[in-house]
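Of the protein chains in this complex, one is absent; all others appear in place.
Chain lettering (A and B) follows the sequence in which the chains are written, and residue indices restart at 1 in each chain.
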Amino acid sequence: MISQQPVAALVLNGINKAYSGVKALTDANLTCSSGEIHALLGENGAGKSTLLKILSGAVRADSGTVTLDGKPLVISSPADAIRQGIGMVYQEFSLIPDLTVAQNVYFGIEPRAITGTIQIAKLRRQTVALLARVGIRNIEPETDIADLSLPQRQQVEIAKVLAHEPRVVIFDEATSALSREEVDWLLALMRTLANEGKVVLFISHRLSEVRQVADRFTVFRNGRNVGSRLPGETNPDELVTLMLGHKSGRLFPLERTHIKDEVVLEVTGMRLGRRAASVDFQLHRSEILGVGGLAGQGQDELFLALFGILPVEGLIRVNGKPVRIRSPREALRSGIGIALVPEDRANQGLILPMTVLENISLTVLSSLSRFGFIDRKREASEARTIMDRLRVVASGFDQPVNRLSGGNQQKIVLAKLLLAKPSILLLADCTRGVDVGTKAEIFDLLRALCEQGTSVLFYSTDLEELVNVCDRVLVMYDGGVAAQLTGNSLNETNIVRASMGEALVKAAPL
Amino acid sequence: MISPPEQLPTEPQGRPRRRKFNLQRVVPYALLLLLIVALAATQPSLIKLSWIERKTDSTMTLVFVIIGQTLVILTGGIDLSVGGVISVSNSLAATHFGSGGPEMLLWTAIILSFGTLAGLVNGYIVARLRVQPFIATLATWSIWGGLALAILPTDGGSVPDSLFKAATGNIAGIPKSILALLLIVILWLIFRRTRLATQIFAIGSSEKAAYLSGASVVRVKMIVYAMSGFFAALAGINRTIQLTSGSPVAGNPFILSSVAAVVIGGAALSGGRGGALGGIAGAFILTLISDLIFFLGISSYYSVIFQGLLLIASVTLYSIAALIQRRRRAA
Partner (left out) sequence: MSALRPFFLRSRVILASYGLALVMLVVATLFRPSFGSIEHLRTLAIDASIIGFVALGQTFVILTGGIDLSIPWTLNSAAILLTLLTGGKDDALIWAVPLILSMAALIGFINGAGITLLGISPVIMTLGMNAILQGALVGYTSGGRPGSTAPPAISFLAQGSIGGIPVDLILWVVIIIGATLILSYTTLGRSIYAIGNNALAARFSGIDVRRVRIFVYMFSAVTAALAGIILTGRIGRSYLGMGDLYLFASVAAVAIGGGSILGGSGHYLGTVAGTFVLTLVAGLLPIFNLPASTQQILYGVIVLGMVLLARGRAAER
C-alpha cells in the first residue's frame, strides 16, 4: 500500500497559532507522503482542526511554513489554498444554499464561452461526468442544495473539492453523517485518490475507520505533534495513552440505576414531518432511554417537538396528564419539566458573546428576580453551585463562553438547563465535539441524575454510547420506532440492523 | 474505478430543478400585469405607446438606482448612500454642465467617476473594515448629502438644452428611453450568466460558504458597491434631465423607494435571491400604483399608503410562497 521509501510531499513545519493569547498550535509539524492516507488523531482542542484550517486557508498561522512537492506555499485565504492544490472537505460543508449542485461543484471554475458567460449545458455535462467518476449516480446537477439529504450534500461537497483536481485532499470528520455503506464508499474513494498519487489527510474519531484505511497516523496533543506511527504497530491502549497523555480511565458508568415503574413521559401517535409512520413510546422514571438510528429518521423533530419548538400531531402525556407544549418556555415550566440540550451548541445552546454567568442563568431569570429585578447574589451563588457540581473549568463568571473548550461549553449548556430543575432531560447528540474526559463526566452525571429521579432521553449517533449508557434504546426508522432494544438484545449489531429496517439478530450470547 | 454503494440511502433523491415551479419569481411580473390591466379597465384609452414612453421616462431614474441597489442587496448588503450620490450628481450637473458640448461631457465623466469612487469607499468600509452596510452607508449618505449642500445650497442651477435633446426623442422610431430599458434588460440577462454574478449570489446566500469555496469576497463586495455608486451617479444625471434643474436633496426619495422596489421585485434583503428584472418590475409597480390611485378618484395624498401596504403585502406573499415551497420539499 505505501511505498517502501515514501516521498515527503506535504511538509508543515513550526506552525504556531494562538487565539487571544491561548495557544492552539505550538511548533506543530506534519509530514505526509504522496499516495498516502494519513490520519490525524487527538482529542478535541488538540489542534488537529486548527492545523487543517491553516492548510485550507480558513485560518492564518502566526508563523511556520507549508511546503508542497518542495515548493513553499503562501496561504492567506481559501482561494489561495485551492489554487495551490489543496482541497478541503469541510465538516460543516461549504456548499452554497441558493445555488444548484452543478453551480456548487464547479464554483469559480465554471466553463466559459468567449463572451465570458457560463456555458450551462457544458457545466451540466461536466458535473454529471465528475459525479459519475466519483461513484455518485443519483444526484441531478440542477437540484437545489436545499433538496438534498445530509449524506448527499456530503457527496456533493466531496465532488466539489475534486473538481479542482487537488494535490492534497483533506477530510475533516467526513464520516460522521454517513451510514455504514456510505462510509465504505468514502474510504474506498480515499484509497483511489491515494493511488492516484494524491496526499490524503483525514480526521476521524472512529478508530475502526483509521485502522481500516490509514497508511500512517499522527497524534496531536495540546497543540503539538506527539508522534507518528503505522497503524499495524500500535495497539488501541497505546493509542489512547498517546492521545490523552496518560492512561485513560473508564469511560462508561459501571452501575445501572434501578428504574422505577412510573411512566413520566408517554408519546402516542406522533407524526414527525410528513412521514407515514408515527412514534409511540414510554419513558420511565430514572430511566435512560436511548434514541438511535440513521441521521434524519425523525430524531431531531422528536426532540424539538418535545421541547415545544416544532408543532406536531400526536399525544404527549407527562406524568399521565395530556399536555400541549407550545414553546421551550412552557416545556421548562415546573408543571411539565422538560429540558433540551440541543444538537447545535453554537447556535442553539449558547449565546457565545455573553459571559458564563449570563448564559447559565437564562433559563431561570424569572425565578431569580423580584418585580423584574435580577437578584445578582442569588444568581451568582446558584451558578457557582451548578458549576462546581459539573466541574466546569472557567476562569470566572465574566469570561465570555466563546473562549471555553467544547467540553466546557457543553457543560455550560447542561448547567443552564439543569438549573431549571427538569424531571425529563433530553440530550441531542451531546457528546459531539466533546473530549473523552468530559464525556466520562457527563455519563457519570447522567447516572447521578437518574438516581435522584430524573429521566433521560438520549440521542446519539455513537453505537458504543447507546449500548453502554442507556437502559433501553429506541431505534428510529422513517419516523417510527423500528425496534426497542434492551438487555440482551441491546447490542451494536442490532442497532445497525434495525437502523436499516432489517430483522434483528435473536438474543445472541455476547 | 469506484463502484457506487450497493444499497442507496433511504432519503429522497434530489429532484431536478426544472420540474419545480418557482412561484416567487413570477410574482412581480404578475403584479405588474395586474396593475396594467386594472389601469386599462379604469382608463381604456390610456394604454398606448406614448403612455409607455412617458412612464418609462419618469421611472428611468429609479431603474438606474435599482440596478446598483439590486447588486448590493444580492450580496446581503444595502446602499443607503445612493441618495447622497444622486444629490451630488444632480447638483454638479446643474452647476457645471453650462451650455453643453465638451464641458458637459467632461463633467459627465467627472460625475460618473465620483459615483464609482464613492461606491468604492463604501465597499472598502463594508468589506475591508467590516462595518455593517446599513450604518456604513447611512454615514456616507450623510457625508455626500452634506457635499451636495456645499455644491448647491438651494434648488437652482440650469441644464443645457442639448442634454434634454440627447435624452429624448426616437431612434429608428422607438423612443430612446424604451431602448435604454431594453438594453438594460439584455445586459442584465447576459451579466446573470457570468462567474461574477454567481459569486454575488453565493456571497449573499452564505458568505462563509462562499469564502471557503474560494470566492474573493472583499473584491466582489467592492465591485458591487462601486457599481451601485456608478449607477446612482447615472441616475443623478438622468434626474437632472427630468427636473431640468438641481436640488441638493434630489436623491433622498430614491433611497427607500429603491429598496422597496427591489424587495417588491422579489429580492431577499438577506441576499442570495432575486434579480434586477424583478426590481425594475417593482419600480414600475410603484409608479403605476400611484396612477391607479389617481384614476380611482382617491386623493393622491393618500398614494403613499398604498405603496406602504404594497411593500408589506408583497413581502408577506413571498414568505408564504417560500413556506409552501419548504412544505413541498419535506414531502
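The rule is short, and it goes like this: a residue touches a chain if its C-beta (ideal position, glycine included) is under 8 Å from a C-beta of that chain, and two chains touch if they have at least 3 such contacts.
Source: prediction; values computed, not measured.
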Visible chains in contact with the missing one: A, B
Touch criterion as defined above, residue of B:104, B:147, B:163 or B:203 at the omitted chain: B:147
Sole contact to the chain not displayed, among A:76, A:327 or A:488: A:327
Residue among B:106, B:174, B:296 or B:312 touching the omitted chain: B:312
Per the touch definition above, residue among A:323, A:351, A:440 or A:463 touching the missing chain: A:351
Absent-chain interface as seen on chain B, which is shown: 78, 125, 129-132, 134-136, 138-143, 145-150, 153, 248, 256, 259-260, 263, 269-270, 299, 301-309, 311-312, 315-316, 319
Touching residues on chain A - with respect to the absent chain: 20, 307, 309, 327-329, 331-332, 340, 342, 347-355, 357-358, 361-363, 365-366, 368-369, 372-374, 376, 398, 400, 416, 420
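By our rule, only the chains that are shown with their structure count from here on.
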Residues of chain B defined as touching chain A within the complex: 2-18, 190, 193-195, 198-199, 201-202, 204-206, 208-216, 272-273, 329-331
Residues on chain A engaged by chain B in the complex (per definition of touch): 56, 58, 77-79, 82-83, 88, 90, 93-101, 103-104, 107-108, 110, 112, 115-118, 120, 133-140, 142-144, 146-152, 160, 179, 181-182, 184-185, 188-189, 192, 273-274, 294, 296, 478, 500-501
